[in-house]
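The complex appears here without one of its protein chains, the remainder shown in place.
Residue numbering begins at 1 within each chain, and the chains themselves are lettered A and B in the order written.
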């Protein structure tokens, strides 16, 4: 029977882990997809 | 929402473009990056009369529309691409009244692209002193534009710019120079081959230096109707173009721009005589560096001590006030010390960027580049590497980004690779706390030992950086010839507003960029330290009490032992113990091991981690430093932080590649995982060996 404080701790932990994962893994994928070179030619 | 007028600020470096930008936008500005590349993108909103707003984009400084660096390339890519979302409705070309001749070259190029352009002549406050007089009306007619005479220093003329932006539809768009006269036949062919395109745009796309710029040229292939010229021929034409433009500019300025030569050069000549002197120039530069580091150490100590105490008492207060439970523990033991570990950096970062921006704003930084170029070149670096290396003392991330204005790829790569050896501000808290623990607070000839030790660490970082640059220079093969040109701007009294905005922006980017990571990690660390996988963790109290049954032991000692038993059996204790055999020869225990592991996310976490570990292990709230000083090495029985282990730890932090963010930025700037991985393995391996030797010798 978990109390409210335990739930909050796990919620905070989940946010922290989620943030770090997003910070270190998602931007790399974005960089690969970025089309700065293809998109900027002279049309 | 009504549509905003899109304005691009364009201009040569050192024309006070950023000051004009700051005047136009005030605090309504944000700094980001261009997508996919790490060129700084500054934009803001400016309120114009009649309730209309303008979106202002401060483009990187450029001398012309021929890009030789990534920064300049941003300008070209934007101005050549009409479908770009930031393509300006109107360009404001900022020029310096003292350098009008050269500044107008860029202006005439922008006019050739048929973008409505306003000419803002900045530094008007210097006209009297320099004996310059302008015939604005005549210049407006000749240049086919509207002119705003501006002094960003005094804040005059800004309203004129706003008025002109508002009326941008009335601006003439005819070019003032016809570049095609340099080779009529060639340009005619070009236009015939691509009748839909702007002629000057075609010419720019053809002549961009493709070795450096990844500009897409597939729209201009060699066709039967049109033959491209050889590089050498194109270059000859480019020179002709420059001559042609200067002829026009000289003709224009002859009538509209008068300089009374009697007003002497004055300040520049006499300051340069000293500041770029073969001996005094260097003496002054090193004196300035010494001053900066002594000041950072002494000045920031007061706010840092205050912040340290403030957060200690705040976390005590939180524990006493909030309802007891695990979440309260998270707040008082994880969250508050974590935030404190971020805030404590602010004084140093602010002071360092204060000095860096003062040096840059005053024009002195270019003299440093001039003085250092020959020396740096011997190590495969450029005089321009000095700025990234000095910026590296704040943070390797902006420093690696600052290498973009080094044109030569090899010099640039070497600078990127060695910059992380420079002592970044994230190492500073680690250094400060360990120095305070193991180096006596005494004076020698008026100089503080601790301050000297800190300076020695900065020097070690610098020497290792140039030393490894030399090795890289010898190992790597040269492909391109290096080219170097640095403008020597006029000396100026730094504008307080610009300096303040730089300091504010850098501090903000640290607190909200790196700070979030640090906070997230401190929450995770707290969790790992407060939970364990086995029954040993959950039943720590009974196990320890059982062990001491019948013994005469005070309750306080018992509690401490329970806490440390818990920590040993927590997740984090298990990780730390697993690496202990590897780091024991360096004089570290498993608690330092934990801190080392967490440092790979960001070095500054070291202190926060130790704070978390120790505050978990003890009930009384002494400050972090006192707690560390009391720590005992379980193997030797002596103090854990003594001279040998302290120096070993300092050296490990000086050399090891411990920053995920730096690795990420190096990957992005070099476009390959090869270089960041080489940094990680070589730097950390070197750090391990040096720290090992240091501990074994001093032990």
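By our rule, a contact is a pair of C-beta atoms (placed from the backbone, for glycine too) under 8 Å apart; a residue touches a chain by one contact, two chains touch by 3 or more.
Assume contacts and distances are computed from a predicted model.
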item: Among "ABC transmembrane type-1 domain-containing protein", "GerA spore germination protein", "Ferrous iron transport protein A" or "ABC transporter permease", the UniProt name of the subunit that does not appear here; value: "Ferrous iron transport protein A"
item: Chain not shown, its touching partners among those shown; value: B
item: Residue of B:272, B:505, B:541 or B:561 touching the missing chain in the full complex; value: B:272
item: Chain not shown: contacting residue from B:53, B:84, B:101 or B:516; value: B:101
item: Given B:138, B:181 or B:243, the one touching the chain that is not displayed; value: B:243
item: Absent chain, residues of subunit B that touch it; value: 63-64, 66, 68, 99, 101-102, 105, 207, 209, 231-232, 235-236, 238-239, 242-243, 246, 261, 268-269, 272-273, 276, 278, 366, 369-371, 373-374, 377, 383, 481-490
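One rule holds in what follows: only the chains that are shown with their structure count from here on.
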item: Centre-to-centre distance between subunit B and subunit A (centres being mean Cα positions), rounded to whole Å; value: 23
item: Interface residues, subunit B side, partner subunit A - complex; value: 34-37, 77, 80-84, 197, 201-202, 205, 214-220, 323, 325-328, 330, 516-517, 519-521, 523-524, 527, 601, 660, 664, 667-668
item: Footprint of subunit B on subunit A - complex, ascending; value: 3-6, 8-9, 12-13, 15-17, 19-20, 23-24, 27-28, 31, 34-38, 40-43
